[in-house]
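With one protein chain held back, the other chains of the complex are shown just where they sit.
So, chain A:
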Amino acid sequence: MARWIFVRFGFFLSTSEFLISGHSQEKQYATMGVPALFRWLSKKYPKIISPVIEEEAVEIGGIIRPPSYANPNPNGELDNLYLDMNGIVHPCSHPEHKPAPETEDEMMLDVFKYTDRVLNMARPRKILMIAVDGVAPRAKMNQQRSRRFRSAQEAKLANEERERQIAERETRGEQIDLAIKGKKSWDSNAITPGTPFMDTLASALRYWVAYKLASDPGWANLQVIISDATVPGEGEHKIMGFIRSQRSDPEHDPNTSHCIYGLDADLIFLGLATHEPHFRVLREDVFAQDNRSMRLKDQLTITDDMRARIEENDAKKPFLWLHVSILREYLEVELSVPRLPFKFDLERAIDDWVFMCFFVGNDFLPHLPSLDVRDNGIDILINIWKRSLPSLGGYMTKDGHIDLGIVEKLMQQLGTQEDGIFRKRYENERRREDNNKRYKAEREQNAAIRNQFMSSVSKGQDKAPLQPNQNIPLYTPGGQSVGQTHMSNHEVVANRAAVTIANMENKNVAEMLKANLLKKPDSVSAASAVEVKAEDAALPVDVSEASAGDKRTASAISSDSESDLNGDARLWQPGYRRRYYQMKFHTTDEDEIERIRHDMVKCYCEGISWVLLYYYQGCPSWSWYYPYHYAPFAADFEGLAGTKVTFELGKPILPFEQLMSVLPAASGHNLPEIFRPLMSDPNSEIIDFYPEDFAIDMNGKKMSWQGIALLPFIDAQRLLTAVRAQYQFLSEAEKDRNALKHEELFISCHNKNFARFNEELYLKQTTARITFPSSNTGLAGEVYPNELYANTRCMPYKLREGDYEDIPNNAYMRIGYEMPPKAEGKSMLLTGFISHLRAITQEDRDAIMYSGNGGYHRNNRGYQNKVTEDYKKYVGPASESMYGLRVGGYKAFLQLYQQQQQQPVQANYAPSYNNSQGYHSSQGYQSNQGYQHNQNRGGYGGRGRGRGGYHGGSNGHNGGHNGGYNNHNGNRGSYQQSGYQRRDDYRR
């Protein structure tokens, strides 16, 4: 029977996770770790990232004038900005690198400030969409639940540690500020739809938008859509749905530029999935050095000066753009596979790439054991795809629908590699551990030497011990004593649960410690403190690869699969599949394993279909979820051809129902009182959904947050019945918080549509709804009157902090907004799309095409090489036509002729032209001058479009007339020169 670490709320995970906020930003826990993916992308495709240029505030006559929104944007102009608001609310309400705001109202002010800064960077001219996470589909809730349970845990630990540290300092004689002392960390679980906090946020956002529309001249034409927590759907998906809806309007401008702000790496895929190529992602600079979390002890001793300094740094922290447009350029090269039996379609290849990225990590499914984003998982999958695309017979995806038969083929290929992947991973890890150990041993030696010679030098108060170290005896499994640990009091506190349990159960402490070892790779002292005089004979070591003399590695100590503490099925060893299923499902019955395996694969296929549809077409089912904590192996994917996956849409649940589904009992204060007993009363009919104890399966991982929380899956029916029974007892205000509502549109009185909307919807009330296309203002949809706006005279300022006033209703307009009706999204470029100026060079292309996997390691450390080039020129359409100039066209010919005139020394060109009299350049037609004019205008002149100009074009015109066109199977010459070298490479 495999063993888990039983977690009580007192289990302390690691020093480095001590954060005053209780847990770091939710998104950081995503299996697609934000930094990991960003780092991978920026290394592989370096030119996609550029710094955000912010205009400086100008001081005129002693007054500091902030940069004007109406000024041209030094980063290039932008039409639409989408804010994934949770990416702003989280860092403002529980920041990591500075003390948190004192009150919720202060948090709102921080949100205003931060949002204002983001807006001034982006300066959207047409549309601003503010999307806050609403009720999520069930598939997402499982992950939300596991995160919140664990974060509540951590919050409790953080508080305990805080108390302890305060007590410690006070015994040393330090004075701790009463304000800091009394503070309890804020429960970030309040950032869930339906809580009073979200209500405050909703009205604060509306106020702020009205305020800006009324006061900032740069906002005159901006149309602001607010989709807050009362509108169901995750923020980024509401944004996706909006973009899709605008694309279905025939008047939608195909060259609309979009930018999305948010913390999630998913946003990059979202941008690609829209197939709106003028797309950027805006986010804080993840690579900037100063992103360390503020340590607890700093927080306790913070001074006003430090606070001021932090604020200042905060206001200057850099942001960056991720240009999806340039990423598309790279992908065009990366994904071009030669010798395809079907037509190459870049948009569909991109969809396949996005699909593979999702496959390796998403919020809804555990990733396959062999595919880990931190372990090159994406590259592995993509390389298989590139190699096998010709034999796959087609793309895996089509407009968000998956061809499972083709996916199976890919999985089978991956399956053959799985053994190797696990082995290699293990080897790399071993090597890393060995290096670490060696390094630590060296450090300790040096420290010991120092101690010896400098023991008289005082090291300061902090090092003065307050309590004697606790020594805990160690025994081998065989019962022999092998020494003692020297754990510092930190670790004693930390491990007290483990120690207690161990002592109580008389278990092998060495094993417990080994488990700790695995969780704290950077906890030096614990590792070095273990003196294990192992007697190899007594220990059945079954890993032959153990390096000599290193008895301390976890695997060396492991006895057999049964006593494996951290859920590690030892995938590098043969028989791992059987072991895995046996361990995870606690059974050895082959038939049952087969049945489970089969079901897991079926559900997983449903899962990947669901995820893709979620991104490309909108949520396919509000109630579907993946009912397992683990993923199958790639080799298990078989017999899928012809499988059709269908979903029942269902509908979203209400906010309180979601809260009850994701919150642990400790966060119950976010819910109306009436529900709290359901979570904590032992007699509650759904108490089994809220365990105080739950297991965490580390599943072979090292970092604590990578472990899987084994919470029971909620039975929706039971939960809903229990919760709905309480609705009659809710107050009116509470009922209102529980309602599902709709988007709202805010415009200023200068907007082109203002007059008509005002007259027909509010003043004369002649129509109930107005439908409008996007040609006027860049926004399409339907509007209807908003009751609150119609029945009030102003937008009140409700916060208790800050210096703002009520906004009169005639300074802005608030209307109900509905997007154009849902249309089936198609992964195609729209007609009229004009490409941006190409940023990658032939050298970049070669780097991708010819250096295979390791190419991106070569000469760049990613974004660390600061970009100095002005990226503004890469933003927006670069010419006036959607078509590239190609040989054969009239304008192309003129340009060619023009160029040729300027270089009369083209030996093989001149003869054909000499044949026709009167066309020689020198015949006084002032052709060059005359034409220069046009050339600069239409932009079809030398703007250096990466597709290549006509540099070698002359060769194609040998002999003039028949050129290369008569036998177009033969002479590729003319096309090569016209810059389609890349295309020709298909024929390699």
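Convention: a residue touches a chain if its C-beta (ideal position, glycine included) is under 8 Å from a C-beta of that chain, and two chains touch if they have at least 3 such contacts; residues count from 1.
Everything below uses one rule, namely that contacts and distances are computed from a predicted model.
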Given that one chain of this complex has been left out, which of "Decapping nuclease", "SKP1-like protein", "Exosome non-catalytic core subunit rrp46" or "Trafficking protein particle complex subunit" is its protein name according to UniProt? "Decapping nuclease"
In the whole complex, not just what's shown, which of A:M703, A:L829, A:M849 or A:A878 touches the removed chain? A:L829
Where A:T256, A:N753, A:N809 or A:Q899 are the choices, the one touching the absent chain is A:N753
In the whole complex, what residues of chain A lie against the chain that is missing from view? 247-251, 343, 345-346, 398-399, 753, 756, 770, 772-773, 775-776, 823-824, 826, 828-832, 880-894, 897-898, 901, 912-913, 916, 919, 921, 924-925, 927, 930-931, 933-934, 937-938, 957, 960-961, 963, 965-966, 968, 972, 975, 980, 983-984, 986-987
